[in-house]
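Yeah, one chain of the complex is gone here, protein chain that is, but the others are all in their spots.
Now for subunit A:
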Amino acid sequence: MLKHRLLAPRPPILLGFGGLLAFLHYNDERRAVKIGKDSYTGSDTAVAPIIGGPFTLVNSENQIVNEQDFLGNWVLLYFGYTSSPDIGPDQVRIMAKVIDTLEAKKNLKVLPVFVTIDPQRDTPAQLRAYLKEFDPRIVGLGGLVSAVRQMAQEYRVYFKKVEEEGDDYLVESSHSMYLIDPKMKVVRCFGVEYNAEQLSKEILKELKKHQVNA
């Protein structure tokens, strides 16, 4: 008796299953891109999300600065803060050395920019005092917390207050440097693993590549 019950509904189920398979197969064929048909952009063009955007900040001379002021310059941008115990000073030192190397040896001008991710403590005066110890060419930018937060979001920079004890805290962040071309487009992102020499070499590579494409 049981056997009959199981056998009876078999044909429709099989048909239904077969139909489903046929549909899936048809759908796959429809969605597949035939080899060689679609346009291939090449592996060296940026297919990454667009990083960067407009910003309005205050520099160490208390002047309002926005992204338009940097058009036409190559920019090396670092998001840091003056109260960083070790990584911050190291990165700024590397940045200063790279700028120096590129200018002295290759006569290439890259503008170093330090944007503080701790605008509450890093006032224009603080930025000025801190950065001039490394290199007077470094532009320090700060301002309203909301403005900095917006820029950090555009540049996909993570930063967070940690170890907070009243006014004394550290800011956790990715400590990366961004290389930006004269059209204010981010071309590369460098992490802390790059030392001054490697960074100079990589930046030189990007500058040369840009000259070829321009």
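Here is the rule we use: a contact is a pair of C-beta atoms (placed from the backbone, for glycine too) under 8 Å apart; a residue touches a chain by one contact, two chains touch by 3 or more; residues count from 1.
To be clear about the criterion, contacts and distances are computed from a predicted model.
The chain that is not shown carries the UniProt protein name "Cytochrome c oxidase assembly factor 6", picked from "Cytochrome c oxidase assembly factor 6", "glutathione transferase", "Actin-related protein 2/3 complex subunit 5" or "Adrenodoxin-like". Interface note for the absent chain: among A:Thr101, A:Gln126, A:Ser176 or A:Ser200, the touching residue is A:Gln126.
Where subunit A meets the chain that is not shown, the touching residues are 56, 58, 62, 64, 82-86, 89, 121, 123-126, 129-130, 133, 144, 163, 165, 168-170.
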